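Take this structure, written in structure tokens, and hold onto it; I'll ask about it next.
A single protein chain has been omitted from the complex, and every remaining protein chain is retained in its original position.
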Amino acid sequence: MATYILRRLIQTLGVVILLSYVCFYLMTLMPGDPVELMISSNPKITSEDVARLRSLYGLDQPAYKRYLNWVSQISSGDLGHSRTYRVPVSELLGPRLWNTFYLSMLALTFSILVALPIGVYTALNPGSRMDSIVSMLTFFGISMPSFLLALILIIIFAVQLNWLPAGGTETIGADNTGLAGILDRAKYLILPVLSLSLQSIGSFVRYARGSMLDVLRQDYVRTAKAKGLSYHVVIWKHAFRNALIPIITIIALSLSSVFSGALLTETVFAYQGVGKLVYDSIMGNDFNVAMVSFIISVSMVLLMNLIADILYGFVDPRISYQ
Amino acid sequence: MNQQTQDQQNIQSMEQAQPLWKMILTQFSEHKMAVAGVVIILFFILMALFADLISYASGLHPHRQNVSGRYLLPFTYSEVGSSEKETAVENWINQNTEVAAQLQAEIVGKNLLSVSEEDALYELALMPKEEGQEILKQIETVPSSFNQMLSDFKKFHPFGTDEVGRDVFIRLIYGARVSIGVGILSTVVAALIGLLIGSLAGFYGGWIDSLLMRLTDALLSLPLIPVMIVIAAVDLQKVPVLADFVGSGYESIIKMVLIICLFSWMTVARLVRGSILSLKEREFILAARTLGCQDHTIIFRHLFPNVVGPMLVSLTLGVGSSIIFEAALSFLGLGIMPPMASWGNMLTNAQEVIYKNVWLTILPGLMILLTVVSFNFMGDGLQSAVDPKSIKR
Partner (left out) sequence: MRTFCLLSLIAVLLNSPQVLANAKNQELKIGISQEFENLNPMIMTMSATSYIYAMVGRTLTTLDADLKWIPQLAKEIPSLEKGTAVIKDIKGTKKIVVYWDIIESAKWGDGVPVTCKDFAFSRKVALSPNVSIGSKEVYTKVEKIEWDPKTPKKCTFTYDKARWDFYDMGRFFPLPQHLEEPIFNKFSNKKEGYEKNSLYVKSPTTAGLYNGPYKISEVKLGDHISLSPNTHWSGTPPKIQKVIVKLIPNTGTLEANLRSGQIDMIGTLGMLAMDQALNLEKKVKSENLNFNVVFTPSITYEHIDLNLDNPILKDKAVRQALVYAINREELVNALFEGKQPVAEHLIFPKDPWYTNDPKLIKIYRYSRREAQRLLDEAGWVPGSDGIRVKNGKRLTLTLMTTAGNKSRELVQVYLQEQWKQAGIEINIKNEPARVYFSETTKKRKFQGMAMYAWVSSPENNPKVNLSSKNIPTEKNGFSGQNYPGWSNKTVDMACENLDTEFSSQKRRELAIQILKAYTEEVPVIPLYYRSDVSVVPPGLKNYRPTGHQYSETNEIEKWTF
């Protein structure tokens, strides 16, 4: 097991390094370098200014050289400087990573907690009235463009009812600590979490219901039932455990988009997350921020795939790793 | 349904030995929501196909704007703008030179309007309808085409008008064309790519498999936005095959399809690879091989039909997510370019005026919702219909 994980980790590292170059190259392919962006916002920049800034930013060097510079800088532990905000990347990215992490994790946990019971319940009672209502609702959730849902939530809960704030991360200057601080954050998280989870609840319910139905038709479930095992044991120990595999896959997949999937939600709610930052850094050609975010997002995907694979082993003992 | 009667029916139907497609069809038609979904989708597709006809019959045009009638409420009338009237009159005069000259002479001759003959018809068209009718009454024979033109100046808007006074109803219909079109086209293309790559990887295995699957992994983990921006910057006019389309204003649609394809074939590829991995070990493939079938025959003849089922399902689900994806791209300003209407850009355009003109948001939102829900139900129905385990025999 340990060697398997180690091997996979090394492979993952290799892919991350390879992809980091691909991302770097993609960024250089994009029209306009940072200096060109500066020119478009400041008409007074002269051609001498352009040449000076180019060499200052190292843009006069070929792409591979710049990549190597970046790698050596990263490996020395320096994440670099954001060219847009003109502060160190670590200072900029750190708190935002946490914010996005809270948002996405809460949304994910919430959707799993809601979706799994519903999915299992509807699978146990297929064709029931409840089943049709639920499938109606889940499709509704899947089909709702997330920014529209966010806007509707804001209008109802913030503008009309004035129960919750319309956006933001926390009350400015409130300086709450302890429980008060948590509650303050929670107030700002409710609407984004809701709008982010509705879609995943929809798809999780579909998957949970589907795989549970599939498992319930299997012979071993029939055998277990025939053995006279109690209903609960059959459902939870035999059926549910086996139904978990596809569910884990889909959850791992959604985990991997934890840091990039909340872009629209974060934009609409003016939430201090990393999704918006990544978008802006790419749009503003902020190499250092964009590259660090790339690496994080790519590694997340690959790591989550690895975790899903390991989890399979726990859920299904037949799968083993040598 | 009573279990016993159902069993009997099943026995009967088995005795009749239905072909597979018929079985699937029967199975599918039992899923009421799926059937409803198909009906709605068909309705929308028909609507999209006959958009030009609807436009012609209703006299509404998706790009025709009227700045004097912006943000009109549903079920209201609007009067077209002066510039449009002028063009209409000019065209009419050009087409009916003699009649026009006669009419102009008559109006000025009877002193109904105190302008030069050249301007008489323009003046007539520009004045309020009632006054115009007053004047026309005093003229012996008004050509019917002229009357027709005048009555065209007033338009009925069942769903109101948008920010430049374009009719929302007809834009929704043309929007269906773009949204459903992009949805279906991109999903089909993505499915074909996925099918090809997935089956190659699954069938040959080995280094081909590793290579193709790492490619899929890499693409799956690649962040979307930079690639989208790069594509947005590519000048499609330089691509020879596409150049013809590009000139005709479809550039943004082609880009949209390209982007969606690029990011959605991976799931299909994985799905197909998975099925083929298990299929190729089955006896019938071995049989085909021993009979001396070539690889492509095996792939196209024997393997493809067996993966079509799960593929169909992911196709129908894919169309729905493509439509939503288009809306999200529009929200980021990377969507279909104006003036072409898509549900996504109609929705995005409306979100800033959501407090005052709610219906502008609700209508396209509802269309997206309805379509995606329908496609999902259809996929759901298909899934249970093609699933061999759920076929009741």
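Order of writing sets the labels: A and B. Residues in every chain begin at 1.
One rule holds in what follows: contacts are C-beta pairs under 8 Å (C-beta built on N, C-alpha and C of every residue); 3 or more make two chains touch, one makes a residue touch a chain.
In this text, all values refer to a predicted model and were calculated from it rather than measured experimentally.
Touching the chain that is not shown, out of B:Glu30, B:Glu163 or B:Asp217: B:Glu163 (per the contact rule at the top). Note that of A:Leu124, A:Ile155, A:Leu229 or A:Ile248, the residue touching the chain absent from this view is A:Ile155.
Considering the whole complex, the residue from B:Leu334, B:Ile368 or B:Val386 that touches the absent chain is B:Leu334.
The chain omitted from view is touched by exactly one of A:Arg86, A:Arg129 or A:His232, namely A:Arg86. Interface residues of chain B with the unshown chain, by the touch rule above, are 63-65, 67-68, 70, 81, 83-84, 86-87, 91, 163-164, 229, 232-233, 247, 249, 251-252, 332-334, 337-339, 349, 351-357. Taking the complete complex into account, residues 30-33, 36-47, 49-53, 56-58, 81, 84-88, 92, 95-96, 106, 109-110, 113, 151, 154-155, 158-159, 162-169, 172-173, 183, 186-187, 189-190, 267-270, 272, 276-277, 280, 283-285 of chain A touch the chain not shown.
As a convention for this text, only the chains that are shown with their structure count from here on.
Distance from the chain A centre to the chain B centre is 30 Å, each centre being the mean of its Cα atoms. Residue ranges of chain A in contact with chain B, taken from their complex: 15, 18-19, 22-23, 26-27, 29-31, 132, 135-136, 139-140, 142-148, 151, 155, 210, 214, 217, 256, 260, 263-264, 278-279, 282-283, 290, 293-294, 297-298, 301-302, 305. On the chain B side of its complex with chain A, the touching residues are 33, 214, 217-218, 220-227, 229-230, 233, 320, 324, 327-328, 331-332, 344, 347, 351, 354-355, 361, 365, 368-369, 371-373, 376-377, 380, 383, 389-390.
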